[in-house]
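Each chain you see keeps its place in the complex, though not every chain is here.
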Amino acid sequence: MENDLLSLDEIIRRVDAKAADYCALSDRIWTMPELAFEEHRSVAEHIAMLEHEGFRITRNVGGMATAFVAEYGEGSPTIGILGEYDALPGLAQVSGAIEHKPSIEGGPGHGCGHNLLGSGSALAAVALKDALVAGGIKGKVRYYGCPAEEAGGGKAYMARAGAFNDLDAAFCWHPAVLNEVLTESSNAAIGARFCFTGRAAHAAVDPHLGRSALDAVELMNVGVNYMREHMPSNARVHYAITNAGGEAPNVVQAYAESTYSVRSPDLTDAEHVFARVKKIAEGAALMTETSVNVQIIGGCSNVLPNQALQDVMYENMRRIGPPAFDGADYEFAQELRNKALTNDDVLASVAAKDISLRDKILHDGLLPLGGGQVDMGSTDVGDVSWIVPTSQCFTACFAIGTPFHTWQLVTQGNLPAAHKGMILAAKAMATTAADCLRNPEIILRAKAELRKHTGGRPYRCPIPPEVTPGDLRAKAT
Amino acid sequence: MENDLLSLDEIIRRVDAKAADYCALSDRIWTMPELAFEEHRSVAEHIAMLEHEGFRITRNVGGMATAFVAEYGEGSPTIGILGEYDALPGLAQVSGAIEHKPSIEGGPGHGCGHNLLGSGSALAAVALKDALVAGGIKGKVRYYGCPAEEAGGGKAYMARAGAFNDLDAAFCWHPAVLNEVLTESSNAAIGARFCFTGRAAHAAVDPHLGRSALDAVELMNVGVNYMREHMPSNARVHYAITNAGGEAPNVVQAYAESTYSVRSPDLTDAEHVFARVKKIAEGAALMTETSVNVQIIGGCSNVLPNQALQDVMYENMRRIGPPAFDGADYEFAQELRNKALTNDDVLASVAAKDISLRDKILHDGLLPLGGGQVDMGSTDVGDVSWIVPTSQCFTACFAIGTPFHTWQLVTQGNLPAAHKGMILAAKAMATTAADCLRNPEIILRAKAELRKHTGGRPYRCPIPPEVTPGDLRAKAT
């Protein structure tokens, strides 16, 4: 009978059956780290495997060369599983080391574990497809190849293009140090570059002829720091000076640039604060007789957590159990902790969840369902969650205490422990998706919850229509 | 013969004849210190004496109730002698003391010696008139009663109204610690208030609802301090926060105000810098979501020194000799210096002129003619000097080391030494004016020099036409 083939045990069995192939995919991606919007080889690897499994491929989704959708099946419901595969600059590192040892000096590396993320999601999609095939079950499963999570958010462009509009539920995960179903919301975010142009002059001979773009950058920052008192306490505004106008003190800086990130639990609030930041930039330009050009470089919506889906996912993870770490896994994790992680690292990674976990090396349990606070970070999964009920989990792939975006994470990215965490995530997503297929009530409840949450407000992409991913790619070069 | 009556000795004799009356006038003015634009009683005292001498009085010159012109004689040339009589806030002090002892707590006082200035100039005008009368000499002598030197410059309004247009030469002086003919230029200046309006809120409970006008004042100051690198080195911009928006930290300041002074050796340059300061104010308003209102509160032109007149005045002062200070004068000055003046005070008062004078208590000599540098300060005599050849002198009325705008100066303002300095100034102005009357060549040379200096540019008042002295009076209340 159909239900049997979608049962927890059946799905687990199908994930296990193909786990080795997708661990191998993850390891290949790990060795070819590609930056945001440039994940051409990584995408080719994913598509090759999914085409081989019979998925129909749509490329160039949302106008991005490295975004694609792979679909299998007919009829409804349609379940989406989201994958990512972009790496980070400057994090190249050899595998399994306990010291910083770049594989290529200055090269990119998978410092956020997206090699696992993309492959684990693909594994879930393929296992689910195999169940549909075996049972002749109606419904579609889609794998979303989402580029550039680290650089402004590929999913927001895909969402803007309507790529998630006909989904009934979506699932995602992230490699982490703990096992948990996410119940937190996140901040909506807007990213922008503020580019000031002034007039150069010799800073010793003719400073009065110069109009300093660096002055403008600094005065904008001063203005923003004054604004902090007068913005909602839960908003966040932070910046980097991404071009300080040159290294020579003796030239008045004719060009300078800062990059801002503005966040708030609500997109509209973030937009209000961002509008004030723009005014401050204009004020700084006025003060310095420079001109300013503002470029939106990204944005994402806050995550709307979906309790209906979370409850099912939690129950499945509870039944699946934690990754089966073995002695070698513990040994390496212990050594890494001794040599390359600080107590502060360990505390930072568990404090907000369960402080007693600081005594563990690898997480062999499951956190209880949380209370739905706001995580102050941001993710482009937020955009998907405004369109379709979405649930996410974290699984333990790395030693407790491993910070994100570090060589310590990269070096663990293709070890057995990471594979085990990835397989758990694939099982958690595939079993929950299977539950949605066999029990339409879950989707109905989840959709009702989403409608209540949005209050009927349709999804609105935080990235203005005139900004295209092409702009960003051009900029990055 | 006519010339005899205008000779140095004759003029000196006539000044001495009426010196006691005008020292008494000065002492009366000293006891009734009145602030800028409010010098009603002081003006009445001056007018009473000049009317008694037969001068024709024109009141309300330039739209100011405390500005007047007193004229005597017929035909040309017309010689102007400029007087002032406004006091300063908070400087009330008893006479002849060697410690700070306010006559009225917090009351005004003649901290710049304008009681002497106005009376000494009147004495010069009257002595000159007496010579004209005695000799039946053609020509007019005018006393200009100029209000509010300390607050934005009454002479600029009088100049704007054309009050100096038909003069052939003008003379002025200032009570000081040294005897000298002024050869320095001064800075043109523009004064303005920047008034910011925001929105109040409880600073602990609802700071995000507030828009701080004090933030705007501070950010404007930050912006101006950044501008300093990029303005001409010889410009000067300085400010006071004249309303910080209240004393309670727990209220977001809804209103705040700063007062700026912008100076440059050239009025046009000062205006350029001022235009940038205004942009910075607008930038600060934009940054803080407040609004700003800019009020010009005063302005004056740079002094155009006139060598033709200076040479004559210097020769006269050399012949007249220094004030005849006596033992009592020295004794008090010495005691004041011991008890109430610092070495820094003494150095500050002589360093730029002749450092060796620090060893003197009272100045019993005459400085040589200087080289025509720019003094960075400003005076509304500058406006007169753009219209008519003008010469000024300083005379020693106070102990060397006495700073301006202090109780130490007030306390000496009606002592015999001060009277002696004032009488010297009256003689220096009256004899030089007499030389202009007897020798038309001097005026021709002086006018040619002025024409050369201005290059034909007509006088332009630094105060915009829409700003009237009435505005300022209203504000001061």
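As written, the chain order gives the labels A and B, with residue 1 at the start of each chain.
Everything that follows uses one rule, which is that a residue touches a chain if its C-beta (ideal position, glycine included) is under 8 Å from a C-beta of that chain, and two chains touch if they have at least 3 such contacts.
The model shown is predicted, which means the values in this text are computed figures rather than measured ones.
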{"item": "Whole-assembly copy number, given 2 chains displayed", "value": "4"}
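Keep this in mind: only the chains that are shown with their structure count from here on.
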{"item": "Whole-Å gap between the CA centroids of chain A and chain B", "value": "70"}
{"item": "Footprint of chain B on chain A - complex, ascending", "value": "203, 207-212, 215, 218-219, 222-223, 226-227, 229-233, 252, 276, 279-280, 282-289"}
